[in-house]
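This structure is in structure tokens; I'll ask about it shortly.
Apart from one protein chain that is not included, each protein chain of the complex appears where it belongs.
In this document, chain identifiers A and B correspond to the written order of the chains, with residue numbering beginning at 1 in each.
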Amino acid sequence: MTAQEYAFAVIAAVGSISAIAVVTARNVVHAALYLVVALLSVGATFLLLGAEFAGWVQILIYVGAIVILFLFGLMLTKAPIGRDTLDNTHRWVGLLVAAGVFAGLAFLIQDAFPLDAEPFEVFHGSTSVVGESMFRDFVLPFEAISFLLLAALIGAIVLARKDEGN
Amino acid sequence: MGPHGSLVSVVAVGLSDYLPILLMAVLAIVFAVASLGASALLRPRRPNRPKLSAYESGNDPVRLPGGERFSVKFYVVAMLFIIFDIETIFLFPWAVTFRQLGLFGLIEMAIFIALVFVAYVYIWKKGGLDWSATPPELMDDEDSDEPAAAGEVSLGAR
Partner (left out) sequence: MIGQAVLPTPELVFEPLLPELVLVVFAMAGLLYEALAKRTEAVVHLSIGLVGVVLAGGTSLWLWDWDGPATVLGDAVSADRFAVLARLLLLVVAALGLLLGHQYFARSGDEQRGEFTPLLLFATSGMTLIVASADLILTFLALEILSLALYVLTGLTGRRAANEAAMKYFLLGAFSSAFFLYGVAMAYGATGTTKIAAMALALTGTGEAQALAVLGFALLAVGFAFKVSAAPFHMWTPDVYQGAPTPITAFMSAATKVAAFGALIRVLDVAFQALAWDWAPVVWGLAAASVVIGSILAIAQTNVKRMLAYSSIAHAGFILTGLTAAGSAGIRAAMFYLVAYAAMTVGAFGTVMVVSGRGEKRTRIGDYTGLARTNPIAAALMTLFLLSLAGIPPTAGFIAKVNVFSAAIDAGYWVLALIGVVTSVAAAFFYLRVIVLMYMQEPEPAAPSLTEKVGIGAENSATAILAIPAAATLLLGVFPGVIVGIIRDASVLRW
């Protein structure tokens, strides 16, 4: 095994374990913190695959912002923060579905990209390569993102207003 | 090297830059574990109540009374933060390539910024950025007289 494969094994193990911990943690704040680790390992996997920009975006946006919003959400709502509040009766159904999805995806992906196939030309997703592609090949989607962000902002403000109808 | 040799060597080109970061991370973990472990082994153990309480910058750590929530203003600020954060992310690839992109890239980014700027004007005028005074449209449910109405914020999931 090469250094990259060792690194991948470690990252994948850490990511999987913390992902399982997210759904099994009894305390919802702990779950959010495990999510940080899981998302960090996804970012690290992107880096390993050569997708530098995607890796750092994953870390900056998800770890730096989304999980923070999760914690904000916990404080904003009346949801009890503590033990034994996350159990629900559907967990076995959820486990079954998750296992099924995993098995299906694992089969399909190894079927589509078998191990003995020709290795890929790896595209090194450095920031400048991503930039050239984004600003020349994806002009319209890029501007559409801006419009989407605008809609999200307006929506956030409109919905945060006091409800006056009642 | 096995059949994946070429795959790995291509990846490795970009990854060698991360070796110092990896070393730094390992060093930080080792230092943190070593110093905490050493202090746990060496320190005297005489607990009392103030020592065991959580440190909150000198304030008494207080628990929020049951069921009370933070103001919805925190949520608005967090939302604004995320959206402007995402917008900023798109500036990085542009900044790295803007010489190659030339005027075209500048115009693209100007349109991008202009659209979000409209949202910024809207939020500003609607009082989304005011913190101290009660903004005209955003409510401050902490001071509300009616506890029942205070539970009715739109995104307050029940």
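Please note the rule applied: contacts are C-beta pairs under 8 Å (C-beta built on N, C-alpha and C of every residue); 3 or more make two chains touch, one makes a residue touch a chain.
Everything quoted here is computed from the prediction, not taken from an experiment.
Asker: Can you say which of A:14, A:29, A:75 or A:139 touches the chain missing from this structure?
Answerer: Per the contact definition at the top, the residue touching the missing chain is A:139.
Asker: By the contact criterion defined above, which parts of chain A meet the unshown chain? Give residue numbers in ascending order.
Answerer: Where chain A meets the chain not shown: residues 104-105, 108-109, 111-112, 128, 132, 136-141, 144-145, 147-148, 151-152, 154-155, 158-159, 161-166.
Asker: Going by the touch rule given at the top, which residues of chain B touch the chain that is not shown?
Answerer: Missing-chain contacts on chain B: residues 96, 99-104, 115, 118-119, 121-122, 124-126, 152, 154-155, 157.
Keep this in mind: only the chains that are shown with their structure count from here on.
Asker: Using mean C-alpha positions as chain centres, tell me how far chain A is from chain B in Å, no decimals.
Answerer: 15
Asker: Give the list of chain A residues in touch with chain B in this complex.
Answerer: 2-5, 47-50, 52-53, 57, 60-61, 64-66, 68-69, 72-73, 75-79, 115-116, 119-122, 124, 126-128, 130-132, 134-136, 139, 142-143, 145-147, 149-150, 152-154, 156-157, 159-163, 166
Asker: Report the residues of chain B in contact with chain A in the complex, numbered from low to high.
Answerer: 1, 3-4, 6-8, 10-15, 18, 67, 69-70, 72, 74-76, 78-83, 85-87, 89-90, 92-94, 96-97, 100-101, 104-105, 108, 111-113, 115-116, 118-119, 122-123, 126, 128, 137-139, 141, 149, 151-158
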